Every structure is written in structure tokens, then in C-alpha cells.
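Shown below is the structure under consideration.
Heads up, one of the protein chains got dropped from this complex, but the rest are sitting where they should.
== chain A ==
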Amino acid sequence: MDISPILNGFGVVLEPTNLLYCLVGVIIGMLIGVLPGLGPGATIAILLPITYGIDPVSAIIMLAGIFYGAQYGGTITSVLLRLPGEASSVVTVFDGFALARQGRAGTALGIAAIGSFVGGTVSIIGLTVLAPVVAGFALDFGPPEYAALGILGVLLVSAIGNGNRLKAVIAACVGLLIATVGRDTFTGAERFTFGSLNLAEGIDFIPIAMGLFGLSEILYNIEERHNQVHSPAKVGNVWPSRKDLGQAKGAIGRGSLIGFLLGVLPGGGAVLSSLAAYAVEKRRAKQPERFGRGAVEGVAAPETANNAAATSSFIPLLTLGIPANATMALIFGALLIQGIQPGPQLVTEHPDVFWGVINSMYIGNILLLIMSIPMVGVFVRILRVRPAILAPITVLITLLGAYTVRNQVYDIFLVIGFGVLGYLMKKFGFEPGPLVLAFVLGSMIESSARQSLLIFGGDPTGFLTRPISGTVLAVVVIVAAWPLIRKALPRKKPAAVPGDSDRVEEKTP
């Protein structure tokens, strides 16, 4: 491998103007990440005209900075206000918000920042060394593989819930049902749209997540406050302790790997990676019951994974010319405007762009980590604001965020509707997590499964005979049957003594 273009790429990035664009990009990204709804996609669209006038490499460095900077920013609202701005940070809410309530928001944000940095950097190294190899791997994933992965995802969803397993399954089923709303993309038939054009393309993730997580929490707190005096959340340590870091170490390592691999898949990679990373940590944990109640690994794993995935999602764009998501489509558009066609020939025709972008990510990640350290302290103070002031501001952010996705007032009412639903769910002991995640995976499973059957000519055995989908489905069966297997296994061992239960737990997973 000839490394001189890589080194030249560093030369390009370290030019002061490019460093400046990188800094501007990550700062904007971080700020818009804080506001749910106005995602990196919309921001890049707004800033696109500015990029016409500047050098292509600088433009892309800035836009890429916005993209991964937003991943950092999204964590802040997930942890502090229970507002996941993107599907890939839903999982972070479980333990992140729990930690914030215990006065350990700083720990959560600090761990997330470190995890994101490590995940991002590992992924960039992967991108530098393995991009062409992994790109081929992405192409092996056709509709059958996505369908199988989606099913595995739903199974993981029901496993990560903390309360009643049955209630988690019910919530997940409702999520799957909501995913069917909209015009059927195969026949054009209307499903649950009640003749409304607003529902023709289905419901967006943002109104659902904003309502079920953010608004419902506020509604619930209002009721709580009538019953008891609500003291503002304590803000304890602002930085994770050595013990926290030790606990999170493994989760960050595994999260990086999972995120890098799944992020390469265009379509759903980031969500699946955060989910899978969380599920893996919970399965490995000595005390899985800590998860959902403020486990440090529960924040480290998904945050590392979604950042690693965000970085590796550049692989299909830069090597195959396939934009993995809406934001990538915009970066694709920005490159086109600059006269550069992303695709298989990019690395040979424009090595300065290819390596410039990749190398700028190393720098961008370092900048983000440096900025995060003082910022954690600032953001954590948000929690000291009295709920009477913080709650209305949060509601405003929530509604504004939902509006900016499609610029439709209709979506504001959807948020309120889902807020009420989330409140009722909480009253009756249902968790919103399984619903939201199943919703995200539902449309992926349906369209992939139907595409697969069209490809197979209607023969469902095709799912089993293809190596990757077959393997994934085998894993599904094992995971589903695991509780039964586990029940069967310990019988061979002597019954666990009460004090010994930890060690038994350790052996079984």
C-alpha cells in the first residue's frame, strides 16, 4: 500500500484554512446536534451555497465536520433532557438519563465523549486501511440480509428492556404497527392514513421519539411534582472517575468494532450498531439488572458504536458512490457541485479529496474531544435550572425540532399525541424504548422481506440458503431460545447458594 497520498492528505488537512473549516464544521455540528429535529442534513442543505465559493477539500471537510459533530451534540440532549435526536441515540437514553437523575450526568457525558472519540478514531483507522475491502462486504448485504438483521434487532429490543418482558413485547408490537402507517411502497395502497396526505409517507422518527421520550417525561414530572417537592437534580462529579473508565473500557472497545462493521451497511447500520453494542454489554455483564438504571457501559457502548458507524458510513459514499443516508446524499450533492463524482474512481482521480476528508476526521475527532471537556461542565449545569423554567424550554425545543423536519404544523400535533401516549405508557409501566426501536426496524424488515421474496420468486427458503442471512437467522433462533437453554443448563450444576449468584451469572452468558 502506497502511503504517500495518505501523508499528503495530512498535509492538506493541516493547512490553517482547512483546520479552521474543520473547527467551524464540528462546532456547528455540535450545536445543531443539541437541537433535535434540525439534523445535520437540513443544516448542510442550508450551508450548501456557502460551499460553492470555497475549495472542494475545505468544503467537504467542513460538511463532514458538521455530520460527525452532530453525533456528539445529540448525546447531550439524550442524557440531560431525555430527547434522542436520532434513532441511533435512543439506546443512550436508557442509562444516560438514569445517570443524570443520579447526579452523574457529567460521568455519562464524559464517558460518551471519550467513547465517541475512540469509536470515531478506530473507525477512521479502519476506513484508512480497509475501505475497499469493507465496501465489498456492504454489497453482499442485499434485502434478505437486511430482513434477517432487522428481525435480530427486534429480538434484541425486547431483550434490552428492563421491566416486564411481556410489556416490552407489547410495546414493540405497537411500534411495528405504527411502522405500517403510510402508503405501501410496493403497491401504493393507503394504510392507516385516514385519507390524510400528511400520513402518506408514514410517520417520521422525530415526532415519535420527541413525544414518547421528551414530552411524556415532562407530563409525568408535572404530576409527580404535585405529590412531592421536586428538588433540582444534583450535579455531582463532572468527570468520570477511574473506576467508571475501567468499567467502560471493554464496552468502548467492542462498541468500536460493532459500530465500524455495521456502519458500513447503507440503511439502518447506525441504529442496529447502537442496539447491538448495548445488547452485547448487557449479555456480558455480571449484573445485567444494572442496565437501564445507570450503567456506565450502557452509555459507553451505544455512543461509541454510533460514532464509529457514522464514520464508517462514509465508506459506501467514497468508494461506491452510494449515499448511506440523507446527510450523505447531501455531501454527495456538495461534491457534485464541486465537480467531483464520488464513486469507485474517487481515490485515483481525486486522492487529495479522498484522503483529505478521511484525515480531517482524525483532526475533527480530536477537536471535538478537546471541546467536549469544558463543555460537559457547562451543559451539566443545565440541570441546575429549576424544572419550572427548564420544562417549558424543553417543550419548545421538542416542538420546534419536530416542526423543522418537514416544516409541517401537523408534526407538532403528532408530538403532542405521542407525548400523551408516552405518559399513559409510563403510568401503566410500559417503556417507550422498545416501541421506538421496533418502529425504526419495522419498515426495514417489511420492505426488505418483501423485496427478498420478489427476488426469490416467492420462495422463502431463499432466506436460509444464502450464507449471511442464513447465519443471522440461526443467531436469531439461538438468541430466542437462549432463556430455555439457560434454564436447562444450570440444572446440571449444584443449586446456587444465595451469595453465589453473581458467579453463576458470570458463567452462563
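In the analysis below, a contact is a pair of C-beta atoms (placed from the backbone, for glycine too) under 8 Å apart; a residue touches a chain by one contact, two chains touch by 3 or more; residues count from 1.
Everything that follows uses one rule, which is that contacts and distances are computed from a predicted model.
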Quiz item: Name the chain not shown, per its UniProt record: "Formate dehydrogenase subunit alpha", "Transport permease protein", "ABC transporter substrate-binding protein" or "Ger(X)C family spore germination protein"?
Solution: "ABC transporter substrate-binding protein"
Practice problem: Looking beyond the chains shown, say which of A:I6, A:L130, A:A329 or A:I412 touches the absent one. | Solution: A:A329
Exercise. Just name the one of A:I222, A:L245 or A:L400 that touches the chain not displayed here.
Key: A:L400
Quiz prompt | From A:S241, A:Q341 or A:T465, residue that would touch the chain that is not displayed | solution = A:Q341
Quiz item: Given the contact definition stated above, which residue among A:A45, A:L245 or A:V479 touches the chain not shown here?
Solution: A:A45
Practice problem: Using the definition of touch stated at the top, determine which of A:N8, A:Q102, A:T128 or A:T185 touches the missing chain. | Solution: A:T185
Quiz prompt | Hidden partner chain, residues of chain A it touches | solution = 28, 31-32, 34-35, 38, 41-46, 48-49, 52, 138-143, 183, 185-189, 197-198, 200-201, 266-267, 316, 320-324, 326-327, 329-330, 332-333, 336-337, 339, 341-345, 378-379, 381-382, 384-385, 389, 393, 397, 400, 403-404, 406-408, 447, 451, 454-455, 457
